[in-house]
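Missing here: one protein chain of the complex. Every other protein chain is in place.
A, B and C are the chain letters, set down in written order, and residue numbers restart from 1 in every chain.
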Amino acid sequence: MKKEHVFEVVRSLVAILLAMLLGFIVTYLVSKQPGEAFQSFLTGPFTSPRRFGNLIEAAIPLTFTGLAVSMAFQAAQFNIGAEGQFFFGATAATIVGITVPAPGWLHPILALAVGGVAGAFVGWIPGVLKARWGASELVSSLMLNYVFFRVGMYLINYHYRDTTAGAMVSLPLKETSWLTQFLPPTRIHYGIFVAILAVIFTYLFLYRSRWGYALRMTGLNLPFANYSGINTTSVITYSQVISGVVAGIGGAVEMLGIYHRFQWLALPGYGFDGIIVAILARNNPLGIPLAALFLAYLRTGADIMARTTDVSAEMITVIQAVMILLVTAQAFLAGWKHRIVVKEAKQSV
Amino acid sequence: SKTADKPAAPGGDQNAKAPLKVALLINGTLGDKSFFDSANAGIERAKKELGVDAKVIEMGNDPSKWEPTLADVSEEKYDLIILGTWQMTEALQKIAPQHPDKKYVIFDTAVDYTKANLSNVYSIEYSQNEGSYLAGALAAMVTNSKLPNANDKHTIGFLGGMDIPVINDFLVGYIAGAKAVDPQIKVAVSYVGDFANPAKGKEMALAQYQQGADIGFNVAGETGLGQLDAAKELKKYAIGVDSDQAMLFKDSDPEKANLIVTSMLKRVDNSLVRAIKLYQEGKLTLGKAETLGLKDDAVGLTNNEFYQKLTDDAMRSKLDDLKAKIISGEIKVDSAMGMDNAKLNEIRNSVKP
Amino acid sequence: MDVLLEMKGIEKIYPNGVVANQGVDFSVAPGEIHALVGENGAGKTTLMKILFGLEQPEGGTITYKGKPLHIASPHVAIANGIGMVHQHFMLVPSLSIAENVVLGLEPKRGLSFDWKTAVSQTEELAARYNLPVNPTARVQDIPVGMRQKVEILKALMRGAELLVLDEPTAVLTPQETTELFAALKKLKSQGHTIIFISHKLREVKEISDRVTVMRAGRLIGVTDTATATERDISRMMVGRDVVLHVDKPPTTPGDAVLRVEGVRYVADTGKEVVKGVSFEVRAGEVLGIAGVEGNGQRELVEILTGLRKPSAGRVIAAGKNVTGKDCRAVRQAGVGHIPEDRMTHGVAGLGTIEENLIADRYDSKALNPRFLLSLKSVSELGKKLVKEFDIRTQSPKTPVKMLSGGNIQKVVVAREFSANPKLIVANQPTRGVDVGATEFIHKKLLENCAEGAGVLLISADLNEVMSLSHRLAVMYGGEIVAVFPNADEVTEEELGLYMLGVKRMKLAAGSEAS
Partner (left out) sequence: MSEMLQAIFSTSFAYSVLRVTTPLLFAALGGLVSDLAGVINIGLEGMMLAGAFAGVVVSAFTHSAFLGLVAAVASGVLMALILGYFSLKLKTDIILAGIALNLFASGGTVFLLYLVAHDKGVSTSLASKVLPQVTIPILDKIPVLGPIFSGHNVLVYVAMIAAVVVWYYLYRTPAGLRLRAVGENPNAADSVGISVHRVQFTALIISGILSGFGGAHLSMGYVSWFARDMTAGRGFIGLAAEALGGRTPVGTVLASVFFGIADALSNYLQSLSIPSEFIQAVPYALTVIALAVYARQQTRKRARLAKLSQNPEKKAA
């Protein structure tokens, strides 16, 4: 068994190396400074505290949406809606941050809670439609992204827009609501602790609570769960709702920690990233932060490469896509793995 | 050894052989056929004409990356850092004071000089509402004209990317200009909700044309290009924005180009070349904001072969007249910047078809 | 002696490290019916999958018709006249029988699939081998026995000379089994060779010419069927003597733990599949319900256990009215349920044994002393049950999917029996389970009964219902058509007649089987 774990590590490394090689070849073809470009990609995130901070900052929202998506996946429910939940959570937190007068310690908690409730609402709709009537949650959660994007834009535009600003942004959030950035020059903020709490919470919820148990069994085999006396209708609903809570809190954290005023004009894309993170982590909450860091590392490195060399940002998207494909290729080097297994089995017989 | 060849102090130091190092930060991506492309064009010209050494950095559409990029770039060996849009002002107000040795130019907005020591920042604003005023006036004249594709309705169109202040600034000027020519004018206003969905843009423009508009103004990035296709399909007129859209299609699609009466431009390119030049000469008024408008030729309608073909002398002289009045201050054009929704709605409803 | 097929030194190691075949030598003579037997997980199916090209061995050679043959895929096997009827049916439920039979060999007219020819080809084939089916029926609507025939027709359609049948009788009635055997003998007489896998040694004795026995991935031996007794074979399989017949203890039944009153059920299609069934099960007794599958037993069981809501009627379990209540309520009333299909309802395959064992009590106070689940209690319970129910596994934390069928069944039984149920509804509790495990499950069932639980046993295996039940009822066409207050006084043949609807008792309405 041990050798198999070693194999997994080696396989991932080889896949990453291969993807890098491919990336390097392409870089070599398109860049006049391929060596420098690639080096800045690989080591860029570690060359200054701020850049390292960027990596961590980027991993925080990814952790939330990754957790959210994996929660739904564990219940064998699709959730393409983390995007809308994240967005709407951020919108709701913005409103609380602008309007509610509250002391410094309470304000963020309040904003996060409201963000979570907003996300929960967006998650509840596909959940209940699926649980009650079997309506495809893939369709509804996808469509709700577009709906709640517009609802959020309307709220900001018509009710909380900063009319003195030269762009479509909300009024600034009251400073009491901010999640303080405590490690200058980075922008790492208290939201990181909320993220860690979220990881611990989802882990405990999924693996240590009766509700999480019911959720996982429903995901593994729905008729079995039904037969065992689990109320699968409510499980399906609450899996989406909790997924929405986590994504919504994620949006709120991002808003309170990084932005301090609402300024998105399009869906920010963390929902889809969350799917990537969840699959990379195989839906294991404890693996989610690592997968989020990995993706954040790719992104930050790529940004730095695009910024400091002549390789374009688009090329980097392509290289990222190739890496994601190769790293998650289960059958990549499977023949080799099988030989190891056979050898071990023969020895142990 | 690296510190030894640190670039010489900026500002017309003649003995410095090292070219001026300039960075242009794009908080979005190139290819918008709008002011980022225009800024990029300005930098290209500055490279050629002024001999600067420049790098253009696309920061993408994720706002959370913009501030750290600015901070990063400020630590690198650039002399002059150029950036644009209101969204960058808060970041710049924070970072510029930390790098007093660096100089910054921000275009299409102004920093708040009362907020910090921003003596190293030069701001350029454009009165796009003034240019749009002229576009509105022209549109009103076209819809009332005898041009082959004009109808007898007093309706013109406006296709916005999103219902947001920058876009509405164009709209407010456009409506005002149109009303100045024809108080009866109706303006069909649609927002696509997306800057990168040309097919949807075309669809909405078609809807406007079918509901009676015979000319429309698109202010919607790539989405807006869909309006031009709609114009071609229904044989209606269009007014472009931010780049000379008739010239874009002059060779690839002359039929379409023939329907684009003019385009309303913000000449970011000119203003940046000017700023870099002033800087090299040591004359840039750092620590101040300047508003460039019709009088500086920083905004205005394009004058090309199609414009000449589609407009007559009367139209052109009317436009010249209005332009002169705006420059002289006789006409004051409202701005949507800082306008609340109630006022905005009042304006939109006053011309609702 | 002639050899048609010779497999030599076959080695198979699955990607998860399970050694399923270890140097297995297996040979079949032309024209014989060759039985392959062994405990669950012995490697029979694996060996046959290798023969059919569904799995690739790590070592060994296959010689077929005197020539070495490399079977890279089922395509190769089929091309060489090897056909296989799988243990778990490989049919496409939404397609018709004809479409399933011709799949891969579709007749064409122009570009189109020629439906008429497909139907007539299926009809012809069915007539030729005496395996009557309705070609236009959808597979999802036909009973299991019929599916079995479709599988055989599929193989014959492809011109199989060597036909592998993996546990074909597990789901058949005695009459159907007899029919099948007749068909197999006919095939044999037409020159086909048959490999036959079964856990029912009686059938092996009846149909086969020779028997190969496997245990734990190895070949144990080959014998002529005529010279070996059932006892000999089972000793070879298990490595010890097995009690093949249970002695059920006499019983003095107590109060009714289950009362079913006029239960009806109408399916989505509008067809009434349970037509007013009434009966009672008393504490301490086993009521057996015999019947050919597809006569409403499944729906009835699902209604009794809360998986379905009845269209009419009442169900009173352990004194509580649970009519139309969900599984949870039924379980809380004290009902345990061994479901028909263990992989669908009985377990979550990817879950660990432990997780599967707590499915009915995951929210109990005992497992949740405080806010969270107590992993310690869960693991203690797991260890205890694994030991008590003799679940053969490396650890209680092994995913259930890795166990063999018999052991998976033991997981289900362990969970259901350890909850101290007042009533156990056991639907086909030993289907596809080997002799050793069957013996064990029967023993446990009777133990529970002796401790005062009532048992409702539904089985297509007549031997099983007859030897375990105190009372017997027969279901046919959604109704109870016969009741025998003393199960020992009935013969198999007589039961069979009721099961096929040939005979029917006059029963007082409302008091049936009480």
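General observations
Simple rule for what comes next: contacts are C-beta pairs under 8 Å (C-beta built on N, C-alpha and C of every residue); 3 or more make two chains touch, one makes a residue touch a chain.
For clarity, every value in this text was computed on a predicted model and none was experimentally measured.
The missing chain, though absent from the view, touches A, B, C when the full complex is examined. Within the whole complex, the absent chain has one touching residue among B:33, B:102, B:179 or B:318, and that is B:33.
The chain that is not drawn here is touched, among residues C:145, C:174 or C:276, by C:276. Even with one chain removed from view, chain A keeps its contact list with that chain: residues 30, 80, 125, 129, 132-136, 138-140, 142-144, 146-147, 150-151, 153-154, 157-158, 272, 275-276, 279-280, 312-318, 320-322, 324-326, 328-332, 334.
Although one chain is not shown, part of chain C still touches it, namely residues 52, 54, 73-75, 77-79, 84, 86, 88, 90-95, 99-100, 103-106, 108, 111-113, 154, 158, 262, 264-270, 272, 276, 309, 311-313. Listed here are the chain B residues that touch the chain not shown: 29-33, 37, 163, 188-194, 196-200, 202-204, 206-207, 210-212, 222, 225-226, 229, 248-249, 251-253, 256, 345, 349, 352-353.
In the analysis below, only the chains that are shown with their structure count from here on.
Chain-level centrality, scored on Cα centres against the all-protein Cα centre, points to A. Averaging C-alpha coordinates per chain places the centre of chain B 75 Å away from that of chain C.
The geometric centre of chain A is 45 Å away from that of chain C, both derived from CA atoms. Within the complex, the chain B residues that touch chain A are 29, 57-65, 67-69, 71-73, 75, 85-87, 89, 108-109, 162-166, 193-195, 337-341. Within the complex formed with chain C, the chain A residues making contact are 1, 204, 208-210, 213-214, 216-217, 220-221, 223-231, 334, 337-338, 341-342, 344-346, 349.
Put simply, chain C touches chain A in their complex at residues 13, 15-19, 22, 58, 305-307, 326-328, 330-332, 337, 339, 344-351, 355, 358-360, 362-363, 367-368, 371-373, 375.
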